[in-house]
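Below, a portion of the complex is reproduced, with chain positions unchanged.
The chains carry the letters A, B and C, assigned in the order they are written, with residues numbered from 1 in each.
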Amino acid sequence: MDLVPPPEHSPTRAELEVTTLGPRAYGSPLAGLLAGRRTTEHYVAEDDRVLLDDTVSALAAHEGLADLPSFEPGGPRRRLFFDPRTVRAGIVTCGGLCPGLNDVIRALTLELTTHYGVRRVLGFRDGFRGLVPRYGLSPVALTLESVSGIGESGGSVLGSSRGEQDPEEVVDTLQRWGIDVLFVVGGDGSMRGALRIAECARSRGAAIAVVGVPKTIDNDIPFIEQSFGFQSAYAAAAEAIRAAHVEARSAPAGVGLVKLMGRHSGFIACYAALAHRGADVVLIPEVPFALDGEGGLLDHLHRRVRDQGHAVVVVAEGAGQEYLPASRQRDASGNAKLGDVGVLLRDRIQESFARKGEELNLRYIDPSYAIRSVPANAYDSVYCMRLAHTAVHAAMAGRTAIVVGRWRGRFVHVPIPLAVSARNTVAPDGDLWLAVLEATGQPPRLGPPLLEPLPAQWNTPAVRTA
Amino acid sequence: MDLVPPPEHSPTRAELEVTTLGPRAYGSPLAGLLAGRRTTEHYVAEDDRVLLDDTVSALAAHEGLADLPSFEPGGPRRRLFFDPRTVRAGIVTCGGLCPGLNDVIRALTLELTTHYGVRRVLGFRDGFRGLVPRYGLSPVALTLESVSGIGESGGSVLGSSRGEQDPEEVVDTLQRWGIDVLFVVGGDGSMRGALRIAECARSRGAAIAVVGVPKTIDNDIPFIEQSFGFQSAYAAAAEAIRAAHVEARSAPAGVGLVKLMGRHSGFIACYAALAHRGADVVLIPEVPFALDGEGGLLDHLHRRVRDQGHAVVVVAEGAGQEYLPASRQRDASGNAKLGDVGVLLRDRIQESFARKGEELNLRYIDPSYAIRSVPANAYDSVYCMRLAHTAVHAAMAGRTAIVVGRWRGRFVHVPIPLAVSARNTVAPDGDLWLAVLEATGQPPRLGPPLLEPLPAQWNTPAVRTA
Amino acid sequence: MDLVPPPEHSPTRAELEVTTLGPRAYGSPLAGLLAGRRTTEHYVAEDDRVLLDDTVSALAAHEGLADLPSFEPGGPRRRLFFDPRTVRAGIVTCGGLCPGLNDVIRALTLELTTHYGVRRVLGFRDGFRGLVPRYGLSPVALTLESVSGIGESGGSVLGSSRGEQDPEEVVDTLQRWGIDVLFVVGGDGSMRGALRIAECARSRGAAIAVVGVPKTIDNDIPFIEQSFGFQSAYAAAAEAIRAAHVEARSAPAGVGLVKLMGRHSGFIACYAALAHRGADVVLIPEVPFALDGEGGLLDHLHRRVRDQGHAVVVVAEGAGQEYLPASRQRDASGNAKLGDVGVLLRDRIQESFARKGEELNLRYIDPSYAIRSVPANAYDSVYCMRLAHTAVHAAMAGRTAIVVGRWRGRFVHVPIPLAVSARNTVAPDGDLWLAVLEATGQPPRLGPPLLEPLPAQWNTPAVRTA
């Protein structure tokens, strides 16, 4: 949808050629930053090119291309697996809140009923709980009327919960209600649950399509260039940075500390810091930092406050876990419980300033729920609609055990095992992180100066495969 | 930037395979809508695939690929054409307002000064006027201080104007001020002007890089998947639809009529209508409509008001020009002056209801300036920064006569002649327009029912090449 | 509600005494502005005082006070006229939209049902039309569920219309539905209608209480210090001034022209101009202005554009009517149709600049519907609730033919004849207008310089009694 088709008459190679003033005589001042970086999407070799059309059928003349890794595109098919007149659909939302859940529910319902003519759409309540009898939660009918206007509010009208339920019981419930198509809106834990439901149905020979709409406020599900709600979320997060910046600037030795979401991936922290330029330091799980010692975070902070009178630190919740006691606890979604890096930094900063006898006015802001609960903005509202349409098309055509994704501007089908096999992370050698370093002015490395070149692992994403 | 890199270990072909429940036995109820549509980005053939990696170097083993149309990617180069210590840069903003102009000015200035160490950045005022002596507008110095916080306001701190100036005079000015690099932020008219400046400089043997940052609130410059400010603009436009909807619903026989931007391309009208679902009819330049007669707009409107009690019509300014007297006038940018379709519809609707003696409470909303003048939202703010960075990298590496673009999530260099050779338009057989038809419930064709299949030209974009 | 009670122990006269540094030796530079002004609320005599408590019972010792003009205060009474267990209430919203209508509907319904235990609340649709059989509009039941969340949207869920209906027919309808209490939310026309309904009921001996909640986006109903929705409205109007200011500043010789509401009273124009300081001239119905000639509006505008490069003019719709052909037409509410001063000024300004051969980039903004249709902000939302509560208390205690008002921070009962006998207007010698003159820097008088002192009528509100 974001993708605008190329003009009718495709430009020739010559038309795409770029004029250069002459040979390049000077080294770039950015060379230091580029030094350790690989040729990637971010830093291209001089002779790299980007194909105008990357659809395999358009490239058919080129041998072997059909064998290259490629996705099945999403979209409406001419023929369906299910008879739309008799099919019954179910929708369930799982895990933590994220802007746009109600837009997805609404768009799934509208596409099913108005375009496919599906007569029965059921909403299961409180996540997977609504799919097992134990909780006594009967499903609600989703109709044009009941979903009208729900996108104006944050949260999920169906409720949500963390945690899986027994797939056998779930399939029992689906069969009892005659559900042919189940849409699961949720994070990677929920996608694993969806996979098990699909497998259980298959093992019973039940033709139930289970299609996921991946939800991740952290933007960390692979093959989803930008997860729904992410823009709305980082806009809200940028407001928290604004508040911290106003507070820090208005007090002597003011330090604003903002903890943002991001268990494994610092996307929200990075984008929010770019959207509001008040941050002096951004800490993300992908880039380790030294807390103490010369050049460490505290040392840097003392200097910033001295030089500038104030400072703002943004930290993603998953950063700096090495400074926290490891927890064996897991939440209902099966995620390891993280230590609270926000509280840790708050205490350590206060301690450090107190020890040196330097003044400090620390404001700690933890806006998490205020971010998760905002309604989707105009962009996310449209994007949720498109993802939901793609999911409906896939399900009606009989796809199962997949999530819908977007890759290079195209909606695609991603098998669930692939979608949960890895995580998007901020590449420490990528242009996003480089832009953050530029915007904040923080040193590329918070820690003692290196005598040797950066070790190889420094240039590699901290957590890249799960 | 929006593009998240694939996980480290590229998935195999097998891992990308999708599960299908079985053969597809049923025709799709959407088949009618799909009937005349070609295989495109929107409607794929069953065996289409999307390549995981479409960088030519990654595909090097495949013969002949190097000859396929492809772009030069944007990004920082290791070697530069200009010596950053001595280079002087100029910035000029041209044409109508668009959210994000100040963000672009700010990011150009910051990237030049903080990362490349450029010591002199000049802002030329009031568009190309500031580049000729006649207007007596001396340039202003752009510094870290002077651009701090300007992104909070809409408009352009440099001012803007429509219309070209004599390229010879412009290059005189550039040489007088010692400008090596000129950034032109403007629409297609301004890009043509930029091209002439680049050519004039070349003919003098002056090594001046002229790099464009394409501005088009209508989202109609090709090879820019989404122009900067577009999201902010359609979010504001959606608010106008909301107002029209509230008014229409609160009055007996209420009709809200909203005129939005879109001289040749209906993107803002389409996206705004998807973001706020109150519209009953959307009219865009790409899709002709009958005004009178059975099934025409007025007929449809009468029926909607009778059935539903109210209706909302959204019209892009370039729609329905066939009903307006052709104008030979052109504005200073060289654009043909359009007739005012909003006023035409307002009058024709009032006339039609009066003639039939039916009650009508028409509210006409023309929010144009209120949309153009909003500050960029969080997304656009980051996106402007990225475009500006790409432009700086290109200029420092000696590229000229190009604009920066984004294609399939990648920032690329687009030669100006190519960028002004065509326009992005809403494909009448594409999924965006289909989504609008679905969201509004308007008939695919406003006009008399056809006895024969849709003529071929109906399935072809109205205005695809300029 | 806005009124905070004084501390328990009332301060003594001595405690209220103010310290002065010494005798006042210098004339004020504001003396010119103050010259013609009377001693009023705005410009007090040196020995004026404001009473700490102005409740008559608190002043009982002072002879004759009971005879001074005073209001009956609003609020809950211990004894009621109606039996809350059997009473039936009706609600109707009339006239143009105003932020907060839904909040009033909601609060009336909640107060009636939850606190008084009223079992039947009916909403009549489309203004007074819903109260006569001719339109076939049956009323809707208003319940806790049906009014939940309606305050999030602008407009009125009951619909609205202009114009009165025959009181006899209305009372027939009320009696047919068994309505004991009718709440009319509307402007002065609707209040006159409400009065006739109350009188008709009385003439039949029907004990029907008719209580008005005065709605006037123009803030022009007397004894209502600030009408509901007014704050939300001028905040939205200030946004239109912001847009005009951004546009004007970003174009050479840019002139922004904003037409705001205000048929007889310029409150919205004044407050919006104070809230966003971009306006250079504000024109309101209460203060006549010369259009042509030395010192007239056009002359002033030419000078501003020359000196400052741009200018912003804000005009209330009722201003400058002397320059427009008198209309004999009236709208359905009985208001004289005003000529369109916005279009007049737009044309005259363009003409004047063209005649003088001076450049002009005029942006005309008419945001009316976008202002009326916004939801109430936090303040108005609470204020609507309070007004509605006061109306319910009054009706249950048997008051009729009144509107609820607020006077000096106290909710009071105002007889309808009094409420429609006059209009609030901006006093040309008051501090509001003075603040506008200060904020805009416009001359106190747009017109030829006076040889003589200002004539007396200049110091008198243009339209003070209707």
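In the analysis below, a contact is a pair of C-beta atoms (placed from the backbone, for glycine too) under 8 Å apart; a residue touches a chain by one contact, two chains touch by 3 or more.
From a predicted model like this one, the values you see are computed outputs, not experimental measurements.
Novice: Which total copy number does the whole complex reach if 3 copies are given here?
Specialist: Full complex, one repeated sequence, 4 copies overall.
Methods note: only the chains that are shown with their structure count from here on.
Novice: In whole angstrom, what separates the CA-based centres of chain A and chain B?
Specialist: Whole-Å distance between the two chain centres: 26.
Novice: Could you put a whole-Å number on the gap between the CA centroids of chain A and chain C?
Specialist: Centre-to-centre distance between chain A and chain C: 48 Å.
Novice: Distance between chain B and chain C based on Cα centroids, please, to the nearest Å.
Specialist: The computed centroid separation for chain B versus chain C comes out at 41 Å.
Novice: For chain B, what residues touch not just one other chain but two or more?
Specialist: none
Novice: How about chain B: which of its residues touch chain C in the complex?
Specialist: Listed in rising order, the residues of chain B that touch chain C are 97, 101, 126, 129, 135, 153-156, 159-161, 239-240, 242-244, 246-247, 249-252, 256, 363, 365-367, 369-370, 372-374.
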